[in-house]
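One structure, as structure tokens, below. Some questions next.
For this depiction, one protein chain was excluded, whereas all remaining protein chains were kept in their positions.
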Amino acid sequence: MPSPRRYLAELLTALGLLAAPFVLPHLGLAPNTANRILVWGLFGIGFDILFGYTGLLSFGQAAFYGTGGMVAAYLLTRAGFPSVWGALLIGMLSAAVVGWLVGLIALRRTGIYFAMITVAIGEVFYFVEFNPLADWTGGENGLPGVPTPSLYLGFTTLHFTSGWALYPFLAACYFVGIVLALRIVRSPVGAILSAIRENPLRATAVGHDIHSYKLTAFVIAAAYAGLAGGLLGILQAFMPPEAFIFDTSGQLVMQTAIGGPGTLFGPLLGAAVWLSLQDFLQGALGLGSAWKLVLGVVFVLLVCFLRHGLVGGIKDLWRLLFERKRAETEAPEEATPIRAAPDSMPARAREGDLQAGTILEAKGLTKRYGGLVANSNIAFTVKAGELRGIIGPNGAGKSTFFKMLTCEVPPSGGTIVFEGQDITGKGVTEVCQLGLTKSYQVNQLFTRLTVRQNLTIAALADLRGRFRLDLFRSLEKIPGLQERVQHTLGLVGLTARADTPVSVLAYGEKRRLEIGLALATSPSLLLLDEPLAGMSPRERVETVQLLKSIARGRTMIVIDHDMDSLFELVEWITVLQEGRVLTEGTPDQIKSDPAVREAYLGGVHA
Amino acid sequence: MFTWANFFSQVFNGLALGALLALISSGLTIIYGTLGVLNLAHGAMFMMGGYAGYVVYDATGSFTLAVAGGALFMLVVGVVMERIVIRHFYQRPHEDQLLVTFGISIVMVEVVRLIFTSLSKTVPPPPLLTGITSLGVTFYPTYRIAVVAIVAVALLVLYFILYRTKLGMIVRAGIEDSEMVDSLGIDVYRVFMIVFGIGSMAAGFAGIVNAPVVSLTPDIGEAILVQTFVVVVIGGVGSFPGAVLGGLIAGEIISITSMINPGYAYVMLFAAMTLVLVLRPYGLLGARGRE
Partner (left out) sequence: MTANRHSRRDFLRQAVATGAGVGALSTGLTPFMAMPVWAKDEPPIGTWPAGSQGSSVGIGVAVPRTGTYAVQGEDELKGWELAVEHINSGHELMKKISPKTTKGVLGKEAKLYVADSAAKPNDAVQAEQRFITENKVVLMTGSTSSAVAVALNKLAQREKVLYVTGISGSNDTTGKDCVRYGFRQNFFGQTAAAAIAPVLVKQFGKNKKAAYMTPDYTYGHTVTKAVQDATKADGWTTVTNQVSPLGAPDFSSYLLNIANSGADVLINVNWGHDAVLSIQQAKQFGVLDKMKLVVPYQVPFLARETGGLMQGVYAATDYWWTIEDKYPLAKLFNAAFEKKYNYKPEWGAANAYVSFAHWARMVEEAGTFYPPTVIKTYEKGETIPSLVGDVHYRPEDHQCIRPVIIVKGKMQKDMKGKEDYYDIIEIVPGEGLMQKPDAFGCKLGDYT
């Protein structure tokens, strides 16, 4: 849906950058401060993709900032490299390569561990710059004498020297940086990065290789940092060694948090606030060494009260003022009735000769946790096109069994064959890519995203495979994506709620979206773990209808405690008890089986 | 320049360095393990404990009172900080917790600088522990030997609290499975407050005990914090024995590398961390669990 609004951000950025030299001097902002803000802003774009979009908080970005800057500065000051542009590019690439190597280590862990590792790795770079590499980096003196760029236009040459004369060069770099970043966050990769931030477990489960995507984000952030580092050298005609220190990383984090993470422009705003406050507190207020204290207090207050930074605050204020009315007029529809979709979405094509055969076969499946046996020697076969139910009292090992089938946990013994392929020991992503996925007992959604974005993320996994670097491709240009999402929306009855953030959905709607996420990956075998859990009777009836409609042309296995619904839905039932298969049969057989009664009631007696 | 005498003295020195790192790290790791909050202000608390002790020492002239004062002051600071700030961050993303504690650390450092200036302050060791003691192969400052003993006692006390009291049981259960503790109907927030206080006190105690060794400046916390991270990553996040083991390993690495080529001491420390991450991503004694 291309529209003029589509390039609004780019257009406003361009206008803002063009207007800045005319407006800012009247606000008392020195050209060099403006230039510095641009460098920090550019540094921050990459960091925001890493932190704001992917949710990886790194305290070690200084390593790449310094690396890119030092490489560029070394080429220009010591190696006699002739082209400033070329040096910047090489610096940026070196930072990216270093980022890739560091990412391989740091991304072994997530969350807080990741943050700590990046701190430590950042420190290593500082020590290495200072000691073993001092001959190249100038040690504590850094590399002075970095030249400024010029541009030959045929009739004249532009020299970007300093102050406002350097500004156009930096502004152009920033502009290119932001345009590329906007492309990235609007690309499939961008969508998957925010999925990783929201729910890495589910992003994996719908079939994305999140480790590779994280590494991508890390390398992108390193590349931006490297370019910004190179520009820093040019800006001050000197590449400082303290580009490498922890304070640099810390300042970047703080500026981004102040400006607003996940906005791409937050770091620029944060840098503007930071640098002007620093000047103001020291200059106008004459606070001397207390300036940092004041900035620290401001920062703490911002983090406490303005959770999404200044940009987030402005957005919230905007919504509060202008969008409340709209929301009121547009009352949410009461639970959309579920229509059985006219054509159930086709499951992915399977090879003809397998169509009628066995789709899944587990043999001797066993899971032990320490001394505890959750599943023991389960034999389980499902035919293609079958609709199977699994029941069993609490603690029968149903969920563990599902987790083994979807390869979330490796079995202690036994094999699983899916469509003639042994999938034992494979990863959940790989299995999903083969066409086997699961909807979760407890909702695993991408909470801060809209319904449409949720389904898009799931659909992308099937349409693009587990990993693909289409960084600059528009989501709209992916063949079949819109149709797939639209279709799934219709199937789970959320068409009217497509652009609603998941966090405001009703519980029943969330449950349907949970199923929708699994469906959007177009599985040939779909496992549903208690799809009816926590639903009202009316919602149950609707959901059973939904499940029936999606079962056409697809193989499904359903776990649930609601016997009546399950007996109505499925054709064949497997009963688990104490981690073993107790019996199998049609719903009628199971209803009348004394052993099953014993299992359920016996549990009470014992 | 390798001699056996020097080697043994460096090994002992590594023990002394490591003991201190172990104490600071265990405070960090207990807080993290129980509350799920990585306190980036832990280094600043170490620094503040030293200054609090300095104030007491300046007023009373007693080192024992200074240690008690420094530790208690940080207990109070920790409890207050937990109640006023940290409590509101349990439900917020890890990243917000990192940001706010990072901000607090800057505020702490700059407040101390405002009050005490950047001139270094010295707390002399108690008269009984000044001087040098012969360890056979080498001479070693008496006070530093005492630090090893003091830290050992402090670690034992922490061990006792963690493994022999009801509070400790809850804390350790919380490290294993925080939801389970929640569901047991224990007043988790009270436990959290106490744990945060104890963790802060460990940092403050380490700060004042270390003060006669290093002399105080507002910036001493930062370098220590980074080393503490390395210790915790090596030992395993949330693991008290891991923090102790990690601390000792880190101390030995720094000390023994310094004997060969001091310039590489820290690089080696980080290399060791990387190695552990590659071979045992959850740390030497860490369990797969909290991220």
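Here the chain labels run A and B in written order, and each chain numbers its own residues starting at 1.
As a convention for this text, a contact is a pair of C-beta atoms (placed from the backbone, for glycine too) under 8 Å apart; a residue touches a chain by one contact, two chains touch by 3 or more.
Bear in mind that the values here come from a model prediction, so they are computed numbers and not experimental data.
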Given A:159, A:477 or A:538, the one touching the chain that is not displayed: A:159
Touch with the omitted chain, as defined above, among A:43, A:74, A:114 or A:167: A:167
Touch criterion as defined above, residue of B:89, B:102, B:143 or B:270 at the omitted chain: B:143
Residue of A:178, A:243 or A:303 touching the missing chain in the full complex: A:243
Touching residues (missing chain, whole complex) on chain B: 1, 3, 5-6, 9-10, 13, 16-17, 110, 113, 117-120, 122, 132, 138-141, 143-144, 213-215, 217, 219-220, 223-224, 254-255, 258-259, 262-263, 265-266
Chain A, residues in touch with the chain not shown (by the definition above): 21-22, 25, 28, 30-33, 36, 127, 130-131, 134, 139-142, 144-145, 147-148, 150, 153, 156-165, 167-168, 232, 236-238, 240-243, 245, 247, 279, 282-283, 288-289, 291-292
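The working rule: only the chains that are shown with their structure count from here on.
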Chain A and chain B, separation of their C-alpha mean positions in angstrom: 34
Chain B to chain A touching residues, read off their complex: 32, 38, 85, 88, 92-96, 98-100, 102-104, 106-107, 110-111, 113-114, 118, 222, 226, 229-230, 232-233, 237, 263-264, 266-267, 270-271, 273-274, 277-278, 281, 291
Footprint of chain B on chain A - complex, ascending: 51, 55, 57, 59, 105, 108-113, 115-117, 119-121, 123-124, 127-128, 131-132, 246, 250, 253-254, 257, 289-290, 292-293, 295-297, 299-300, 303-304, 307
